[in-house]
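Quick notes on the structure that follows.
Note that one protein chain of the assembly has been removed; the remaining protein chains are unaltered in position.
Order of writing sets the chain letters: A, B and C. Residues in each chain are counted from 1.
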Amino acid sequence: MDLRFTDDEIAFRREVRDFLRASVPAAIRAKMIEGRKIDRDELTAWTRTLHARGWAVPHWPVEWGGTGWDPIRRMIFRDEIQSFPAPETLSFGTAMVGPVIYTFGSQAQKQRFLPRIADLTDWWCQGFSEPGAGSDLASLKTRAVRDGDHWVVNGQKAWTTLGQHADWIFVLARTDPKAKPQEGISFLLVDMKSPGVTLVPTRTIDGGWEINEVFFDDVRVPAENLVGEENKGWDYAKFLLTNERNGQARVGISKARLKRIRELADFPPDGAVAPLRNPAFRRRLVELEVEMRALEMTQLRVIAAERGDGKPDPASSILKIRGSELMQASSELLMDVMGPAAAIAHGDDGDDGVDWTRGGAATYFNLRKLSIYGGSNEIQRSIIAKAILGL
Amino acid sequence: MDLRFTDDEIAFRREVRDFLRASVPAAIRAKMIEGRKIDRDELTAWTRTLHARGWAVPHWPVEWGGTGWDPIRRMIFRDEIQSFPAPETLSFGTAMVGPVIYTFGSQAQKQRFLPRIADLTDWWCQGFSEPGAGSDLASLKTRAVRDGDHWVVNGQKAWTTLGQHADWIFVLARTDPKAKPQEGISFLLVDMKSPGVTLVPTRTIDGGWEINEVFFDDVRVPAENLVGEENKGWDYAKFLLTNERNGQARVGISKARLKRIRELADFPPDGAVAPLRNPAFRRRLVELEVEMRALEMTQLRVIAAERGDGKPDPASSILKIRGSELMQASSELLMDVMGPAAAIAHGDDGDDGVDWTRGGAATYFNLRKLSIYGGSNEIQRSIIAKAILGL
Amino acid sequence: MNFDLSEEQRLLADSLAKWAARSYDFDRRQKICATPEGRSPAVWAELADLGLTGLPFAEADGGYGGGPVETMIVMEAIGRALVTEPWLDAVVFTGALLRHGADSERRAALVPAIAAGELLLVAAIGEPQARWTLADVATRATPIAGGWRLDGVKTLVPHGAAADRFVVSARTGGDRTSPIGIGLFLVDRTAPGVSVVSHETHDGGRVADVRLDEVTVAAEAVIGDPARGLPILERATDETIAAISAEAVGIMDEALKTTVEYLKTRVQFGRAIGSFQVLQHRAADMFVAVEQARSMALWATMSVGEEDVVTRRKAMAAAKIQVAKSARFVGQQAIQLHGGIAMTWEYKVGHLFKRLTMIDKRFGDLDHHLDWLAATDGLVGAA
Partner (left out) sequence: MNFDLSEEQRLLADSLAKWAARSYDFDRRQKICATPEGRSPAVWAELADLGLTGLPFAEADGGYGGGPVETMIVMEAIGRALVTEPWLDAVVFTGALLRHGADSERRAALVPAIAAGELLLVAAIGEPQARWTLADVATRATPIAGGWRLDGVKTLVPHGAAADRFVVSARTGGDRTSPIGIGLFLVDRTAPGVSVVSHETHDGGRVADVRLDEVTVAAEAVIGDPARGLPILERATDETIAAISAEAVGIMDEALKTTVEYLKTRVQFGRAIGSFQVLQHRAADMFVAVEQARSMALWATMSVGEEDVVTRRKAMAAAKIQVAKSARFVGQQAIQLHGGIAMTWEYKVGHLFKRLTMIDKRFGDLDHHLDWLAATDGLVGAA
């Protein structure tokens, strides 16, 4: 047992940090700090900067643009990106459909899609959840019927994040209506420009437009866009959902937020008495810092276990729960630091450049989603009880 | 809606307080403050003092020694006793079996038992729970078989509080083994001196002897000691358990403990830096004080509703949950105020007269029981969900 | 002691419930929020017709003589329906300011117009650096011939763009945070030198920055002693805390009701999700939280008339603390138990959650009141 980073790892962290300092536009970093949205052009430009450095898809196989880094380096890289803070690449492409394609897709699919995912030529979105099937994915109703060399898709998807920018959507559709709920589902790649695809924005309580409903009305999808085997889509979906479980800890993002809280609480821009002069506030802040450190250490254990004997550390199951709770608690504290002015709702697009409370309450509202989606925290607890504790 | 106490009520409170000041022996009050046990002789003497004043069983019918006070006065009386603090009368007699007897018992039972309960001539204990049936009372196994003009009782009871002092025990026993679990149970009054009754102490984690197991081995109970109707014992037990639900709030006890915490935190007897000089400690304390006040107000609402249209306020169901949680939290804070010396386990009987940490940790340990017994807090939440919210 | 409503109080509650059901459903509320003003003069007229705009003023002044219990009843109804009209600010707070600060002539001049729904008078007492410290006032009031000149910026003025007049706190003497030397001045929104910038708030309302540049007012524009406005502000704040606590209880009650309904009807994994024990207990915990808040809102209401300043303020701080804690829990869990649907703008529960969140930001948040109460000798005293 050796619990320290190696010199190589420390040097690698420095290399990443230097790269970020040199490469992340100041305006982008400011937007990240203030919790404002990065637009499509900005994310595309940044993804290409990463791609040029060879770091757009570090966890992919080397032949498709990966770096060959071990899990520790991948974690260091992510932590530096998040805590800088800089944008992460679009997870629907790089972390979700990309790995499904390079693991289960045909050679033709790999050649066609992977390069365009890596440099964000194609913007992907996710078509899993449906209005009637939130946490209960197995009850989905969207269906695809074979017609010659096409699948004809009908149905409705909900909660499709950033679908408004998307070129492609990966869809779970029922292809065998007579099979058991979790069987008879296939994994399809659908061009958003296909006739019959309609996107309807869903405004969220923070006032933003992040999610959408996507309707499929006799949408014809070429048969070659089926990933893997027909009726095996559930397996690919499970692979996708567990693939980046570590990513759900979001330690670096919480770390960046805690830093911002400390800074604002020390010198509040409104000239108020500094909250940091209040011992009770300081306690509240360090309590979150301790939680952050505990989560960070837990993530290290999980990653070291990945690299070690390959047996997953059971502690990996707590990353989603504690990660989302810490994100929510830190966003609440950030809002509180802003005082009464947190009440003001700044539009997301406006940029008056002066208002330091922008994104405070809105982020707090928005992040309630974290304990709901990706398998609600209630479902995570049931998983721990059953899979780890054997109850 | 008039939310203040009347002048009469305020005067009554003063009358009670004056009586307590004049009548509670200083040594008893000190024992109460320090969380030490009141022994049988002390409680008997104190009960007789109350009885002489006509206040031993205020909530009973006047013909059996009650006062005719309305619910508000009864609450004021209990609050003053608890926060003085002075001992309450033995609940197994005055609050549990007494009301069952005067509500469901025969005239002969009333005349025989009630006067001896009121002045603590008879010490009663409870024979409900069994080793295999904690919260699940309906699964009890103790049985009583009719044999001439006796019932023959066999079985085992557990968690019998203060049974070591008891003259009598009220017992739930299965009298119709073929009936459904909640039917076929009868309510029997059993003389502890009956042949075949054996009491075995159960030592608890605080080191004290408060609870016991009681074994019944062919114990012959005169048929006249059956309360009410055969096989209706479940109804009487439910009556008994809901009868004094307000009592579970224990607001006065928590209030007395919070006062003691503030006093010790202001002038800790070990000469340490006063915790009350620490803003974070003060916040922790006032947070409990706010909880105490909220619970007190909730209790007032419940009691006012009792006196009003008689419809129980649904908020009554929260008294057990919040009352036990506040008792536990305040005992934890009291222990914390004592610092490292809280580690020392003083025997309950010793009286070195100097050690201010006596009863600190032991009370904290002991009070874990409050969220377990009398219907665990989990069961209380299920009751709220089903009976109030309709889930 | 008696927690039952009187016949009149019951009628008031009923008429408000009927009005909300008839005239202020969630759809209309959302449409009103989407207008530039974020409120509706038509609704205000309806409230005036119901007698609400004059409710807490003395009959002698032209009001209807309602007390704290009546205010509580109205605020609970306003909470349930998420009404964005400034009843809390332009009637409860302003009413308390006038009752405790203004002389009878001033009251006679203002109250009838307020009661008629014709005058919207709100307090402009916030400043950025002050947060919730009422005594922190940088805006200057300089005596001039026949009156005063005001200079400074007031922020977070509730519905400031729609208000007809403001009660502005301004410093007539002392340091920026001195409790002495604060005056209260009546200022017309349209007076020369007044400029107003309006912002939307997360709870669907509006607040304004009000800039005062060499604004002159007459000597009669002062409410009370020009150096001793602070106690008036403090008293009005205490009374308004009782009112806003009742609003929060109304919202929480509505959020719980909505959540329980949803749990009963929403099916996942082949059963109503309300059959899952974990969700049942969470709802039970929400119930406990609502009832604790209700108890403390009642305590605050019965303490409005308390003349001892410290006793009164302790009650208000304790109520605000309990309400803040309950509101956070109830609001967050209402979202959590609904799942994704509650995150959408079209669904009421998210707006209940947001208003609960923003109530914490008014008149001192949880930390503010905890710090204050912790600095006192508490609610229980030593043994």
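Assume a contact is a pair of C-beta atoms (placed from the backbone, for glycine too) under 8 Å apart; a residue touches a chain by one contact, two chains touch by 3 or more.
The model shown is predicted, which means the values in this text are computed figures rather than measured ones.
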In the intact complex, which of the presented chains make contact with the chain not displayed? A, B, C
Can you tell me which of A:175, A:298 or A:363 touches the chain that was removed from the display? A:298
Considering the whole complex, which of A:285, A:327 or A:370 touches the chain not shown? A:285
Option touching the unshown chain, where C:219, C:278 or C:375 are the choices: C:278
Checked against the full complex, the residue among A:214, A:258, A:272 or A:367 that touches the missing chain is A:258
Suppose we count only contacts with the excluded chain; which residues of chain A make the list? 1-6, 9, 33, 72, 255-256, 258-260, 262-263, 266, 279, 282-283, 285-287, 289-295, 297-298, 300-301, 304-305, 308-309, 314-315, 318, 321-322, 378, 380-382, 384-386, 388-391
Taking the full complex into account, what residues of chain C touch the chain not shown? 276-278, 281
Which chain B residues would touch the chain omitted from the figure, given the whole complex? 129, 133-136, 139, 158-159, 202-205, 207, 211, 270-273, 275, 278, 280-281, 284, 328, 332, 335-336, 339-345, 361-362, 364-365, 368-369, 371-373, 376-378, 381
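What we mean here is this: only the chains that are shown with their structure count from here on.
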Using CA atom means as chain centres, which chain is nearest the centre of all the protein shown? C
Using the average of all C-alpha atoms in each chain as its centre, how far is it in Å between chain B and chain C? 42
Could you state the distance in Å from the CA-based centre of chain A to that of chain B? 53
If a residue has to touch 2 or more other chains to count, which residues of chain C qualify? 279, 370-371, 374
For chain B, write out the residues touching at least two other chains, lowest number first. 279, 283
